[in-house]
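Sharing a structure, written as structure tokens. Questions coming.
Excerpt of the complex: some chains, original placement.
Labels run A, B and C following the written order; every chain starts at residue 1.
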Amino acid sequence: MIRVKIGDKILAEINPIKVTIWNEYVDEKENPEVSGIYPQGIHNALAKGLEPYGFHIQTATLEQPEHGLTEKVLKQTDVLIWWGHVAHEKVKDEIVERVYNRVLQGMGLIVLHSGHYSKLFKRLMGTTCNLKWRESSEKQRFWVVSPSHPITQGLGEYFELEPEETYGEYFDIPAPDELVFVSWFEGGEVFRSGCVFYRSLGKIFYFQPGHETYPTYYNKDILHVIANAVKWAASPHGTAPTFGHFKALEP
Amino acid sequence: MIRVKIGDKILAEINPIKVTIWNEYVDEKENPEVSGIYPQGIHNALAKGLEPYGFHIQTATLEQPEHGLTEKVLKQTDVLIWWGHVAHEKVKDEIVERVYNRVLQGMGLIVLHSGHYSKLFKRLMGTTCNLKWRESSEKQRFWVVSPSHPITQGLGEYFELEPEETYGEYFDIPAPDELVFVSWFEGGEVFRSGCVFYRSLGKIFYFQPGHETYPTYYNKDILHVIANAVKWAASPHGTAPTFGHFKALEP
Amino acid sequence: MIRVKIGDKILAEINPIKVTIWNEYVDEKENPEVSGIYPQGIHNALAKGLEPYGFHIQTATLEQPEHGLTEKVLKQTDVLIWWGHVAHEKVKDEIVERVYNRVLQGMGLIVLHSGHYSKLFKRLMGTTCNLKWRESSEKQRFWVVSPSHPITQGLGEYFELEPEETYGEYFDIPAPDELVFVSWFEGGEVFRSGCVFYRSLGKIFYFQPGHETYPTYYNKDILHVIANAVKWAASPHGTAPTFGHFKALEP
């Protein structure tokens, strides 16, 4: 922890944000098309891309004991980034429950791309989280619709990505607490591609780009959005509420 | 179905709204204090209280086969009212899943009082749905904070209920899509006591009053709110979306 | 008013919804391209298109005394539809204030297309209501993102319109209370094209299509959405609140 003072006045206390990047890490080992793009796995590409932002970064994968998400790891995580695709069902329910509880207690969560269909995200949303998709390498244009939001800092009015998998509405989620990006796809779809949700003490950001066969996570704008989202998701929250039987307060 | 015409012009098609009232119906059989108030069960008290509103009403209880919530019953239900308290865990997961899916497909749902802690409501919310409570027979005052909402039709700026169990914040739910009532309790608590949620095609209303040891469901204002909520929850919705792989549209 | 009974039980009371369609009615008299499409004015085209829905419809225009929006007319209006374009500044402030107050008191309001830049809409939103635009006769595709909403009843998952003026984000409005449609435009834009706002007792729907040089208001889907919006905006609301100094209630 770094404390910045002028004389005795504390201007700021700086703890590098502790980020854990979770990746199921399956496609990269089984599919040459994917390993060609992400030879060390999506998690390591993200870790490298986020390095310049000064976070304290660690990674975790499905194959590790407890999927790398032990109580200790989660306790030391300010923001968890989640990427999954073909192995959602292999994530153990007890680990999902552990991560879920940690989010409700205030850990930030960034769910990427096909993570929309993870047990974790569906558990937090309460809906099917289903959507339309098509792999046709179309151009995608992200339009900012909440320019007051910290996640949009340093971006233009819009930014582009090509090629990317097309995701289309209806995306079966609760209405986001804040809708940050709406995307246009060449083939005729739109998608709510940047969605903020508050759940208990936790801040959640769903960000849609990142199909495993495209080099999305090397793109500077995409990395910048994820870094902004990390900072936002790590911002302070309040005290854990108490529940259950409650005596009358002094009126 | 009743069709109202002037000449050939159809002014309205009236189908009495089909309401199913589900009650776990346990306290009323085991606790004399409760059976004294609701000798036929909360479900029958509600059915009688809602009768003047012209709905087509049936009831269902935990003890019935499939808890009375067969595919056929749900298919013929426009709005389901849910009351549960001590037996949440006895509701079978497969029935919860069935009702959950029917809500997402457009059936209205009104969750009453301790139903906040039912498997169904927690599944739909994605949060713990926990809260504070105290049985001290306090006065409760409901303040309307969304006077544009149909659920508030015919009410004053506020209405009162006494005695009622006290529920207090923090109520661990996602921020409601519309907050309709905020309640004041004599002992010092506030509670978001009327909450609207949209999930997929379904409209959901959580309404907090109705502890089993108080005659809440004979109160005219409470019945009026529930009747308003039934009408609102039965209002039209759109077409069921399709999901999954999707060909490019003609640009 | 038509009362539907079975015996003594009143099933429904039907008052045809009273709709007033306001049009500045300038382009149609000055621009042959527009008068070719709407020879009787946009207001009369809309009135004719909405006729099958059984509303009681009247029209009003800028050139009439008090712009046709007298106290009496507004008092007898359940839902006001507003179309304006080149003459926003010619609408008198006192009439804007009168309509504004009537909306806050519960009259429904549907603002169409370039009405986004009317004094009335800007007054209600509190923002600039500015946007991007381009007249290039592109195809527009409306995607439903709130399938639970009554305004989407009877529509598909999406519907199309061609040609239409392109409107693009950022649309400078408060986040809608409900976002119903997001549109895709051929040229690369997206737009929040169906937006619900609640203000005091009033229900407001902004619906983007309707450039004066295209035959948009003859399109069946567009008319269907407007008719749905009329029904929704006319749905019940609560009691007018009181304000100001307030004695303590009986605790």
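Keep in mind that, in the parts below, a contact is a pair of C-beta atoms (placed from the backbone, for glycine too) under 8 Å apart; a residue touches a chain by one contact, two chains touch by 3 or more.
Only a predicted model underlies this, so the values are computations on that prediction, with no experimental measurement involved.
Chemist: Wait, 3 copies are placed, so what's the full copy count for the complex?
Modeler: Total copy number for the complex in this file: 4.
Just so it is clear, only the chains that are shown with their structure count from here on.
Chemist: What is the distance, in whole Å, between the centres of chain A and chain B, each centre taken as the mean of its C-alpha atoms?
Modeler: Inter-chain centre distance comes to 34 Å.
Chemist: Distance-wise, how many Å sit between the C-alpha centres of chain A and chain C, to the nearest whole number?
Modeler: 38
Chemist: Considering chain B alone, which of its residues make contact with at least two other chains?
Modeler: 177, 186, 198-200, 241-242, 249, 251
Chemist: Along chain C, where are the residues that touch chain A in the complex?
Modeler: Chain C residues touching chain A: 141, 143-147, 157, 168-171, 175, 178-179, 182-185, 188-190, 192.
Chemist: Please name which positions on chain B make contact with chain A in the complex.
Modeler: Touch list, chain B to chain A: 104, 123-128, 130-134, 136, 166, 168-170, 172, 174-175, 177, 186-189, 197-200, 241-251.
Chemist: Chain B touches which residues of chain C in the complex?
Modeler: Touching chain B: residues 2, 4, 9-12, 14, 16, 52, 54, 106, 139, 141, 144, 146-150, 152-157, 177-178, 186, 198-203, 228, 235-242, 249, 251 of chain C.
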